[in-house]
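Scroll down for the structure; my scribbles are underneath it.
Removed from the display is one protein chain of the complex; every other protein chain stays in position.
Right, chain A next:
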Amino acid sequence: MSLHDGGPGAVLRHELVLHDGPADLLDLVVSYVAEGEADDDVVVVQGEPTFVDAVVRAVPDGSRVHTVAAPSGARHPARDLHRFLILLNDLGAGVRPTRVVNQMPTMTAAGWREWRRYEAAVNVTLAPFPIRGTCAYDSRSVSDGMVEDLLATHSHVRTAQGPDLNAAFAGFDDHVAGYLRSAPHPRAFSEPTLSLTEPTAAQARATVRQLGTRAGLDASAVEASVLATSEAVANGRLHGSPPVVLRAWVASGRVTVAVSDTGTGPDPLVGLLPQPSREAESGRGMAIVHHLLDDVHHRVSADGYTITFSVSCGTGAAEAS
């Protein structure tokens, strides 16, 4: 990872806003958006359709605001980050000062595991852009632990009095280093349907393809599971420590695959980091897995590293359509 410190010379300013609901948020950001218009900045507002509409109506020239209406249930960390990068490039945000107001979706404990990685990855992925990005969380739906994560990953905190440097951001590296030290995936507590020790990527693909087909997954879901399995096993064999072990479970029309090795695991922001150049012969597998699947779980423990993912009918279909 490479991080800026939020101080002089930093390009990205990653701000956190904790608000008490949409009306409070509107009060906090309208003047900020209007200032951006006045300064001729690129201005982007993302969030629930009702919130986006309210901001557009509240500022002097709503037509200058680039809006991304994204219902909370449709948000996905890896896809959000990727699409946001495309949007910023399309808007010329790499060369023009840009202000972003991002109303974050309602958080759940299960979803937070990936959203907190998203917030950390923003500091790396968007570092080259001259952006003031404001991430707005409803304080009524975030736990103390979530707030701790948010403070560790945002260089500034914005309140009604304006933005302030956030001292907790200095501990970013240490804080994020532990992001993959998570609890085991719930499926890990049950007996797997099958287990393979030291499979080749081809053997792993054949096994999971057969399992997914037998489980009645549709073609896109089978292909997504095979793709993720192949990347996970190839990474384990290339970057991990032996033995690489594949376990798989089938339950209720859902196939869950776990690939373990005894190594120390990948970067804590795996799958969300900037892509290597096109000339690189590989290195985008985990980004693809995170983009294509909804349930990807990483765990680093004293025993090694495990990536677990689940697919069911419909997985991969929306992205691939």
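Keep this in mind: a residue touches a chain if its C-beta (ideal position, glycine included) is under 8 Å from a C-beta of that chain, and two chains touch if they have at least 3 such contacts; residues count from 1.
FYI, contacts and distances are computed from a predicted model.
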### Task
From the list "Regulator of SigK", "Biopolymer transporter ExbD", "STAS domain-containing protein" or "Stage V sporulation protein AD", give the UniProt name belonging to the chain omitted from this structure.
"STAS domain-containing protein"
### Message
Please identify which residue in A:99, A:156, A:247 or A:291 touches the non-displayed chain.
### Response
A:291
### Message
Using the touch definition from the top, which of A:201, A:215, A:255 or A:270 touches the missing chain?
### Response
A:201
### Message
Among A:183, A:219 or A:251, exactly one should touch the missing chain; which is it?
### Response
A:219
### Query
Which listed residue, A:59, A:234 or A:272, touches the chain dropped from view?
A:234
## Note on the structure
Omitted-chain footprint on chain A covers residues 82, 201-202, 205, 209, 219-220, 223-224, 226-227, 230-231, 234, 238, 278-282, 284-285, 288, 291-292, 316-317, 319-321
